Structures are given as structure tokens and as C-alpha cells.
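For this depiction, one protein chain was excluded, whereas all remaining protein chains were kept in their positions.
And now, chain A:
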Amino acid sequence: MEPEPEPEPAAVEVPPGRVLSAPELLAARSRSQKLPQRSHGPKDFLPDGSAAQAERLRQCREELWQLLAEERVERLGSLVAAEWRPEEGFVELKSPAGKFWHTMGFSEQGRQLLHPEEALYLLECGSIQLFYQDLPLSIQEAYQLLLTGDTVNFLQYQVFSHLKRLGYVVRRFQPSSVLSPYERQLNLDGYAQHLEDGTGKRKRSTSSRPVNKKAKGLEDSLLPMNLAASSPPASIQNSQCPEEKPQESSYVKDLEVPFQLLGSLEPCSGLAREGRGCGQESVKAENGVKGAGKLRWNFEQISFPNMASDSRHTLLAAPAPELLPANVAGRETDAESWCQKLNQRKEKLSRREQEQQAEARQFRGDVNADPEVQHCSNWREYKELLHRRHLQKNHSCLLHLWGQPVTPLLSPGQADSPAAVLQHISVLQTTHLADGAAGLLEKPGGLEISFDVYQADSVAMFRKNSPGKPHARMCISGFDEPVPDLCSLKRLTFQSGDVPLIFALMDHGDISFYSFRDFTLPKDLEH
């Protein structure tokens, strides 16, 4: 017995698990691969003490113990060696990845990495052998080591493996992949998608691409510039350029911003995106995840010069040369002349405007000429006069209704159909779940979105570097935790963008999926 460092009651020896001998290993390889059916015969409702029932039950049980006792036996050549790195929170592959690399894992600095939950799932499937300090981990040890970190806990792993076993592609939630409403307004996602589908030359983005190429892609800003030469969607090209030129100030993210637009035009988009992913190393990534995600535009730091007539900002500095296409030279301009030319065009129509302005001036000038106004000695009386006039104008005969502090919700001329009436008198307005959610702060320790789930039938089309819109996003919780409050719901729905949000609730091994549906009650029931 080894001496315990702490003065405590005698430590308990935990018996080891089964280690198979060589003949047992060989025998395990030749066992049947089919799962026996669950029940032998129809289900019984009550124990009736019959021998047949007892026999069926015994048979079921024997099969169950046999199944549970089986161990995983694999050929060494078909296992991918992987090493757990606790300080980084990832698993690094030591030998080339197999088929699972198509939908799982990510690459960084030339290394192939897996998240802990992915590695654990693959270990349970018998696809990898997980080492820690050169010793292979058993499933029990892997559960202990990989699931106690702060990145993924036991509940999340259960949901992850449940969905993976059903065939879904499950990735960690990438907040940067959610488009902001502004981006959606500009239809940026549809545009990028269209181009990727249109150009057929897209190579399958393998992460085994060497690092040098990626770094070069970032520094060599001319790489995506050959779009100027390549002709596809020339019209879209033209509409792109004016957008980029005015971005002169705050180059915080400008170096990468045009990459998103230009990178998406690049036929081999995987290269540019990975390049950008490299460049993001300085940016703190969440959960230590460094995937290739679309860069979020920070509009607070990109300022557009105001060329409107109210505040003259007409001197435009020359754009930075690295932002321009190869053969285009930028120079600074004074847009004053152009603004005047614009105004000149308006001036042609402004004769009418001038007349209107003259009228308005006239009207304004006449206020004091009104004798009733002259009678008012102070502002209060003037306002009362205006109020009276307004009432008279609208409701000359119903002063008892409209003159009170509490007025009717509707005036007769305001609504022409029952639907409009209901609309006007409704005190509660329809609101959607995502309304007002933009500014909500995150609560530490609150519910978070854990995974993006992609459909099982899209596996063949799935590309890790541009996964597209997920089928759903998962939030994971347990039954003993409270139902999320409205604030959390709004925040999470907003975070999720236009992808439906599903709550996976774990109860001791059972998973139930819930979601909140946004629907509008009909207002006008008859028509």
C-alpha cells in the first residue's frame, strides 16, 4: 500500500477495467456487427409469472449484459493518433485525419486540431486513439480529463454526441458568422453565396494547405486583386468600388474588411478566408476557437464622410494604396466642384421649391399679422389659441369629447375598415422576439448558445470553411434550471440571427428539444 499524502481514512482502491488478452482481441474482431433487436415478442403489460415470459426476459437481459461488456477492438493501422493538450484545450492529431475531417475539426498553424467533444465522440466511435503524455486514454479517463474544462461540460457533450449519432453536423457556435441586420440589409450574405455557387472552380478547402501560402495570402494584398482582371460579375464589381473608396479613416479593421468583399469574389475563396483567419490571431477568439469565420464589420469605427449640403466635408484624402486594385491610382480630390454640380441639377427643379419656400416665408411672416395672435400676451395664450384652432379644425362639434385630457383613441375619419379600427385602438402592439434586443448585455453565467447544427443530408455539400447557414442553433440546459427569462430569450434570439434557436433540455440521459415560436395573432377575424 502506498502512503497517502493526506491524513484521511484509508483510500479506496478502484478496481481496474478489463484488459483483453490476444486471443480475446482476435475473437472480438470476428464477433457479429449487428445489434440484436430490443424485445423478443410483443411487450408485456404485467408480470404474469409464466415461464415463457421469464425466458424472454432472461434472454433480453443476457443479450444486454453481453453487449455492454464488449470492448472496442481496432486495428492499429485504422486508428488516427491524437494527443490531448490540456493547456490549449484542444486535441492535436498526430497522424493524418480520416473521413471525419470533412465535417469535424479545424486547422491552425499547420496542425490538425479537434475540439474536446469531437475527440471524445471519435474515441467512442473507435476512430482515434487518444494519448496523454504518451499513454493511451481509456474512455473513462478521457471523460474525466476532457469534460472538466470550462469549454464543454458533460451535458453539452451528451447533446453533442446524441446529435452526431443521428448524423447531424454539429459545430461550435460562431458568433462572427451571424450577419448583423445591416449586413443583411445590404444582402451581403446572398451575394457572397451567389458568387461561390456561380464560380465552379472552387477547390475543396483542405486544411492541409501549408501555412506559408496562407500568410503570404494575407501580406500579399495583390492576390485577390486579380479580380480586376477577371471578368465575372462586372456589374457587381462596379457597385463594389464606390463603396470602398470613401473608407478612408480608421484602418483598424480596414485591411481585412475589403478582404471579405474581395475574398468572396475570389474563386478559391477558401484561401482568402483562411488567410483572414490567420490575421485574426491578434483578436481574442472565444473559447479559444480559431476557426475561419466571416469578419464582422464594426461600423462604429468606419466613418463615412458627410457629403451632404448641411455640413460641408468636401476634401477627400487619397485612399491608402493597399486598398486599391493593381492598376488604379488614387488621388485626393476636392469634391466641392462636384457638390456644386449636383446642386445645379437640383436647382433646375428648385423653381418650384423657391416658390414653396417663398410661400412658407410668407406664411411664417404673417403669423404676427393675425389679430388673434396679437391679442396673446404670452406663449401660453398663444399655445392655447393654436390648440383651440386645431380642435375646431378637426372636431368642431365634439369638444366635450376632444377637449378633455382623456380623448378617444380614434376619430371617425381615421379608419375605414374594422381591421384599421382594431389596429388603431390596440393598446398592445405586436412585438417580435428580437425587437429591442440589440443592446442587451450578456449576463455572466447565463444561458449561451453552444452549437450550430447542420442537416444530415447536407454532409456531402458541407465545407468547413464556409458552412453556410445552420439548420438550428442549440442552447443546452437541464430541467432543474429555471426557464430562461424574456431578457435572455431576446438576447439569444438576436444572437442567433435568422436561424431558429432550439433548447435542448437534459434530464438524466433523456434529451427533450424545445423552441419558442414567433407568431402573430390575427387582428381582423372576420375579413
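We take it that contacts are C-beta pairs under 8 Å (C-beta built on N, C-alpha and C of every residue); 3 or more make two chains touch, one makes a residue touch a chain; residues count from 1.
What we mean here is this: contacts and distances are computed from a predicted model.
Trainee: What is the protein name, per UniProt, of the chain that does not appear here: "AP complex subunit beta", "tRNA-splicing endonuclease subunit Sen34", "Protein GID8 homolog isoform X1" or "Diphosphomevalonate decarboxylase"?
Mentor: "tRNA-splicing endonuclease subunit Sen34"
Trainee: Taking the full complex into account, find the residue in A:75, A:380 or A:517 that is in contact with the omitted chain.
Mentor: A:75
Trainee: Residues of chain A in contact with the chain that isn't shown?
Mentor: That gives, for chain A, the contact residues 2, 4, 6, 8-9, 11-23, 25-26, 28-29, 31, 33, 35, 38-39, 43-47, 56-57, 60-61, 65, 67-77, 79, 121, 123-126, 129, 132-136, 138-141, 143-145, 148, 154, 158, 161-162, 165-167, 479-480, 505, 507-510, 512.
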